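A single protein chain has been omitted; all remaining protein chains appear in their positions.
Going by the order they are written in, the chains are A, B and C; count residues from 1 in each one.
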Amino acid sequence: MISQLPALQVVIPLLGALIVAILRSGTIGWIVSLAVSWTMPVIAIVLLGHVSEHGPISYAMGGWEPPAGIEYRVDQANAYLLLLVSGMAALVMTYAPRSLASEISPNVLGWYYSMYLTCLAGLLGIAITGDAFNVFVFMEVSSLATYVMIALGRDRRAIMSAYQYLIVGTIGATFYVIGVGLLFVMTGSLNLFDIAGRLGDVESSRPLIAALAFLTVGIGLKLALFPLHLWLPNAYAFAPSVATAFLASTATKVAVYLLLRILFSVFGVTVVFSEFNTAEILLTLSVAAMLIPSIVAIFQANVKRMLAYSSVAQIGYITLGIALANQTGLTGGIAHIFNHALIKGCLFLAIGCVVFSSGVTKIDNMAGIGRRMPLTMAAFVIAGLGLIGVPGTAGFVSKWYLVAGALEKDMWWLAGIIVVSSLLAVLYIGRVVEVAWFREPGDSLKAIRDVPPEMMIVTWVLAAATIWFGFATDISAGVAAEAAQVLLAGYR
Amino acid sequence: MTLAAEIIANYNYWITIFLMVAGLYIVVSRTNLVKTLVGLSLFQTSVYLLFLSPGKILGGTPPIVAEGFTVYSNPLPHVLILTAIVVGVATLALGLALVVRINETFGTIEEDEIIDRLERE
Amino acid sequence: MRLDVLLRVASKLFLPFILMFALYVQFHGDYGPGGGFQAGVIVAAAVVLYAIIFGLDEAHKVVPSAVVEAMVPLGVLIFAGVGVVNMIGGDNFLNYTHLAHDQIHGQEWGVFLVEFGVLVTVSGTMVAIFYAFAGRGKA
Partner (left out) sequence: MVLLTLLAAVTIGIIRARSLFAVVVLIGAYSFLMASAMIVLDAVDVAMTEASVGAGISTVLVLGTLYLTKVHEAPPRYTALLPLFVAIGTGAVLVYGISGLPEFGAAHTPVNTHVGMSYMDRSVPETGIPNVVTSVLASYRGFDTLGETAVIFTAGIGVLMLLKRFKAKD
């Protein structure tokens, strides 16, 4: 049975999505989705355990050996990501039913669950596959589902932001395909492992450089790499809370993984970072991402938009880890994928609770909400501390590795920038905390409802995880270090 | 090889590049939502040529095994592009559905006007 | 709409041939160009033609939207279902080898079923999208 797990990881959510789409009932949809989304992390844990003991698994789709057939290839790096994505999907799904029912028309609620599972299948499919073109297909599966999920937000701007995301996302995917096409023409293969092996024999390096550029820009659009992030704030701000929390903690992370896979495993560290100035470009963009969107975040009126800009800044930390390209820095980057997913998931879910109870998204209207919803806003504060990177939280661990990685390269000024960016986070998180806790509640917030237990529990599980992984560093950072090692070794 | 001969030998590629750039230009420069989508699908279509051209072998026949033929063109790009076309039309359908909804919500399909309207609020 | 008798008669005559052609494209895909996707588009085109000539309500009577909407996921389910059946047999996902007594026949059965799944989803989706767009204009 274990040998079939890689395929099941993607096929089960897809089957779940289809069954939900046929049944179309919101309640049954939720039950099926819940069962499916909790099966996924179990499979991911088994896979991760298997991989770290026995090395990479290769699964030949249709029984056709690669490169003729499509290969699923699991190693520490993507097993870690599979666990993260499926785990977050399961938690958010547990949280979802009442929040979604309050924001989505009951006519399409069943289909909405179907889209959620389709998106999950797509994301897991990108993470697990070892075939460049298969990545594109599943990228589109997840993206189309994402556009639909965003478009159904209650605010009428949601539909416009979904449209903009569709345009940008499709350009990104097309750029990716152009890059894959150039690689395919030069190597004759689509299997990532095979491509990596054959790159050495390529006669002309110019198409490869162009391919690298197209792949990086294409994926950069998907992961909202500064300055290609313009679609993200609106998309996150106006999507239903559940969709925002799910996408913020998974979609961009999968894109980051894809970039890591292309840069390190396929092209290899030496090619990407010594022969071209990829490192310098990526470093500059990361630093800009850590500072500029953080400043923009401070001036946002809508709390979801503020958190979205903060996401762009946090992606800067992750790409910084990539740009450092040494063991410590990359460990920090990968650990930050994990930690940021937990933290941002928790923040968006806490805001989801606020929206559910009061319908408020403007920061100014949140005055005193901490006194009305103390537990929710306490979780927000804990996750906010994690975002800032206070010692004892998960955010501190990954920033610590990033600083250490920068110092290894004698880039002491980078450490300074990390501190400055964290201070900016203090400002924007602090602003919400100040309004929520230290102002008198307005009349509109007098009679707000309590949040149902499942929403509260999930939010607090994530808040607790933020602290737990601040101490249990061997789990998050330990696996991240293994993953970094695998990636730095490359496929060659 | 002179430049002219170079261009003629790889005419496919040059047209491919032109189509791609033109498609991308429409996408980023136009503010009419339908026109943008049209540009997007031109951009995607041009990529098909990039895949198909290298798979063509001069003197080859379509990749359907039959007696009397020995040289076939490469089937793999064809398969990939079939998939890409389908993905492209799916994206187009969803994009147009969004445009219809945007028109119902905002009463226009010009991006500038929508942004104006949102800012006035 | 009373004047277009000619159109009505002509399209009634044409429809069976369009559907026949779709089936030809579907089943001849192993030997010539064509397959589930192309056939699905042709079937959908036949329904769209019918709806244009005889009106949307008439088309809904022949091809109810509930059926069409069920076809959308059903085709993918057939496709994925074939893969899962292979798994139960102990093979990898989508390995059709043991669907029949030997590999060649297994593959042929697998490809046939999978293409049928594609046909169902594609025709269902195209008609569903057409209904959705057309239904939007009435109100």
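Note that contacts are C-beta pairs under 8 Å (C-beta built on N, C-alpha and C of every residue); 3 or more make two chains touch, one makes a residue touch a chain.
All values derive from a computational prediction rather than experimental measurement.
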Considering the entire complex, write down the shown chains that touch the omitted one.
A, B, C
Residue, one of A:Leu8, A:Leu47 or A:Met61, that touches the chain absent here:
A:Met61
Contact residue for the chain not shown (choose from A:Leu5, A:Leu48 or A:Ala121)
A:Ala121
Touching the hidden chain in the complete assembly: which of A:Leu23, A:Val46, A:Ala101 or A:Ala213 does that?
A:Ala213
Kindly note down the residues of chain A that lie in touch with the hidden chain.
14, 18, 21, 61-62, 64, 67-70, 105-108, 111-112, 114-115, 118, 121-122, 125, 131, 133-134, 137-138, 140-141, 144-145, 147-148, 151-152, 178, 182, 184-190, 194, 198, 202-207, 209-211, 213-214
Give me the chain B residues in contact with the hidden chain, please.
9-13, 15-26, 28-32, 34-35, 37-39, 41-42, 45, 48-50, 52-58, 60-66, 71-83, 85-94, 96-101, 103, 109-110, 112-113
Using the touch rule from the top, list residues of chain C that touch the missing partner.
29-35, 37-38, 41-42, 45, 48, 69, 72-73, 75-76, 79-80, 83, 93-94, 96, 103-105, 107-108, 110-111, 114-115, 117-118, 121-122, 124-126, 128-130, 132-137, 139
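As a working rule, only the chains that are shown with their structure count from here on.
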Considering A-C alongside B-C, which chain pair is linked by more C-beta pairs in contact?
A-C
Taking the mean of the CA coordinates per chain, how far is chain A from chain B in Å?
29
If you average the Cα atoms of chain B and of chain C to get two centres, how far apart are those centres in Å?
25
Taking each chain's centre as its mean C-alpha position, how far apart are chain A and chain C in Å?
36
Identify all positions of chain B at which a residue touches two or more other chains, and write them in rising order.
none
Can you list the chain C residues in contact with two or more other chains?
none
For a test of understanding, state which residues of chain A touch chain C in their complex under the given definition.
4, 7-8, 11, 14-15, 17-19, 21-22, 59-64, 114
Chain B to chain C touching residues, read off their complex
62, 64, 82, 86, 93, 96-97, 100
Can you name the residues of chain B that touch chain A in the complex?
20, 24, 27, 33, 36-37, 40, 43-44, 47, 50-51, 54, 76-77, 80, 83-84, 87, 90-91, 94-95, 98-99, 101-102, 105-106, 114, 118
